[in-house]
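Of the protein chains in this complex, all but one are displayed in their positions.
As written, the chain order gives the labels A and B, with residue 1 at the start of each chain.
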Amino acid sequence: MIVGVGIDVVPVERFARALARTGGLADRLFTADEQRTSTGGPRTAESLAARFAAKEAFAKALGSPGGMIWIDSEVRTDDRGRPYFVYSGTVLATATGLGVERVHVSLSHDGGIASAMVIAETA
Amino acid sequence: MIVGVGIDVVPVERFARALARTGGLADRLFTADEQRTSTGGPRTAESLAARFAAKEAFAKALGSPGGMIWIDSEVRTDDRGRPYFVYSGTVLATATGLGVERVHVSLSHDGGIASAMVIAETA
Partner (left out) sequence: MIVGVGIDVVPVERFARALARTGGLADRLFTADEQRTSTGGPRTAESLAARFAAKEAFAKALGSPGGMIWIDSEVRTDDRGRPYFVYSGTVLATATGLGVERVHVSLSHDGGIASAMVIAETA
């Protein structure tokens, strides 16, 4: 059964400007691991924007209860580049309260538009 | 089980121009409640575009059978801003015929792009 769904679309330019303008924003939105690629270099604004879209979509799927901390959800990718969430703290508490057992996520970025969708499922 | 899914992306500018150009279009697409915010002011073009995307996505999730009236589905938001559908008439008849029991919807608007996704589920 589906608990909730979320979609988010983020224009990359706007997001990159916000990151550049607001000191500390990157650290508030992303874990240290998220800010680097698997080879250790800095992640592009496009890729960060897609991860932010995923976190927004996840929050929507959980009903946007407020009080959730952005870095309590982390987007990781497996060997094949497939994204998945690891979550803890405020996000885990919200998800557990809703009976969420599986979280499906997909990302897209192309031509300046980053987007993500999330489906939270229970047993 | 999922009965159908829908996605829709609406460039806000195009949609705003269509609303301005076509007399009566707003009233054909949106209920009186949808045209106002919770504080009673007029809803922005961006927010209306997201609601239209949601109605389009809902129609797609129901297989776009034709004959559905736009204002037979209404997007409402709960206390936390989470969107949900209330539907009646032609839309209710279509959904009931397909065995739809739950409708999940999510909206997004940012930087001139409004979008929505819908999943229609049965028991």
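Here is the rule we use: a contact is a pair of C-beta atoms (placed from the backbone, for glycine too) under 8 Å apart; a residue touches a chain by one contact, two chains touch by 3 or more.
Being a predicted model, the structure only gives us computed values, none of them experimental.
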Residue among B:61, B:75 or B:103 that touches the chain left out of view: B:61
Hidden-chain contact residue, picked from the options A:40, A:67 or A:111: A:111
Hidden-chain contact residue, picked from the options B:54, B:75 or B:119: B:119
Residues belonging to chain B that touch the chain removed from view: 1-2, 4-11, 13-14, 56-57, 60-61, 63-66, 113, 115, 117, 119
Touch residues of chain A, complete complex, unshown partner: 2, 7, 9, 80-82, 102, 104-113, 115-117, 119, 121
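Note that in this section only the chains that are shown with their structure count from here on.
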Whole-Å gap separating chain A and chain B, where each centre is the average of the chain's CA atoms: 25
